[in-house]
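Left out: one protein chain. Kept in place: all the others.
So, chain A:
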Amino acid sequence: MYTLSNRLKIVSLALIVVGAILWGTGYYTSHHVTQDDVKIMLAEEASHGGHGDAHAVADTHATESVAHGDAHATNDHANAGHTEVDHGDAHAEHVMHQIHNRPYSALYIAAFFFMMIALGALAFYAIQQAAQAGWSPLLFRVMEGITYYLLPGALIVVAIAVISGDHIFVWMNPDMVNPESADYDKLVAGKSGWLNTTGFVIRALIFITGWSVYRYFSRKFSLAQDDAPAGDTRYFVKNFRISAAFLVFFLYTESMMSWDWIMSVDPHWFSTLFGWYVLAGMLVCAVTVMAMITIYLKSKGLLPNVNNSHIHDLAKFMFGFSIFWTYLWFSQFMLIWYSNIPEEVTYFITRIEDYNLPFFGMVAMNFLFPLLLLMNSDFKRVSWFVIMAGVVILAGHYIDIFNMIMPATVGDRWFIGMPEIGAVLLFAGLFMFIVFYAISKQSLVPKGNPFIKESENFHY
């Protein structure tokens, strides 16, 4: 039986507070950026762009105009960097929106990242139940602890999405579907049958309800099985049935969730294997977090029956799902790169041009690194090795989500700074607190599970 230590409470609270302060500062600074500030900034950037002699001159002008606070002078200087006056204004407004979008996106990415760990863990748990796996029952309480974050985490994601509105999802702007408006977008209007805020919320609530109901009953049956008399496997059989049914529901809803919550940030773009791609990343992260928490609890002596064969199996799943993720990443990228259809390929052009390092860096972190580190069978049994590989995999998949959301909302105005780090710390603290609270509520060994004996003697 695990008890939530005071130190862990303090650490998670500190993470939440520090994260909230960092994110709040980032939000405050970016929301005080006006169109005029942006024009100064653009003028400076244009002068840094290689005008040679003009460099020093433009710099002094820019400083001067800031000092005088003269909007007219600023306008002139900003326009000097561009050929057309109108274009300069439109561009400055666009950049201002991008800067304003950044803290919303940063918060959304971090919220989604931790939600998807819990969702992936729920899917993995259901697979273990439905497959009647003999090795994993010892880890069921850990998995159930992680999935406890799903309900609050998913509600937070949807709340952020709805509150942010067109800061993240441009189609939530009613002007885009209004033929009278200057912002009217025929493509978005054509998709408004699916992409409308009411539908988004209703679908999200259906997904979350379905997942949570399964989670609730599965946990309930799992605990009830502990108290069942010897030889009575009624609850185990019930759990098996609802797990199989849930997996069918999950595959449909996960796919639709990935269109709604991620793919629709680029409403002009679509990809058919996107749901699988998100699923693969989700499963890697979930198994990695499972391995990390298991190793942590084992190091405290709370899981005495977990041996290094269990760790080896989890590390094999980390390795396998990493390869699977790469396979889907590459399949999506290569098919679009190869055919090079303009309507599809812009998605990757923006990412390669503006996000070169994160885009290719994450492939190294999510593929090359686990491939070379986790290939050796002996390494997969070494706890600190699994933890180190896990840290890189989690960071890599955070950047994966970052690469999916940011190019659509902030474009080339991205940076991993205060709002991003703050949001990650905030949700990391929340995740830690909720997960360890759930783990502390029940005995760590599901003793009534008919496979528990096999799991205890598991040896590979």
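Note that in this section a residue touches a chain if its C-beta (ideal position, glycine included) is under 8 Å from a C-beta of that chain, and two chains touch if they have at least 3 such contacts; residues count from 1.
In the analysis below, contacts and distances are computed from a predicted model.
The complex has one chain missing from view, so what does its UniProt entry call it, picking from "Amicyanin", "Light-independent protochlorophyllide reductase subunit B", "Quinol:cytochrome c oxidoreductase membrane protein" or "Na(+)/H(+) antiporter subunit F1"?
UniProt lists the chain left out of the view as "Quinol:cytochrome c oxidoreductase membrane protein".
Of the residues listed, A:Val17, A:Met334, A:Ala364 or A:Val391, which one is in contact with the missing chain?
A:Met334
From the list A:Ala90, A:Leu187, A:Ala245 or A:Met375, which touches the chain that is not on show?
A:Met375
Spell out the interface residues on chain A facing the chain that's missing from view.
330, 333-334, 337-338, 340, 375, 377
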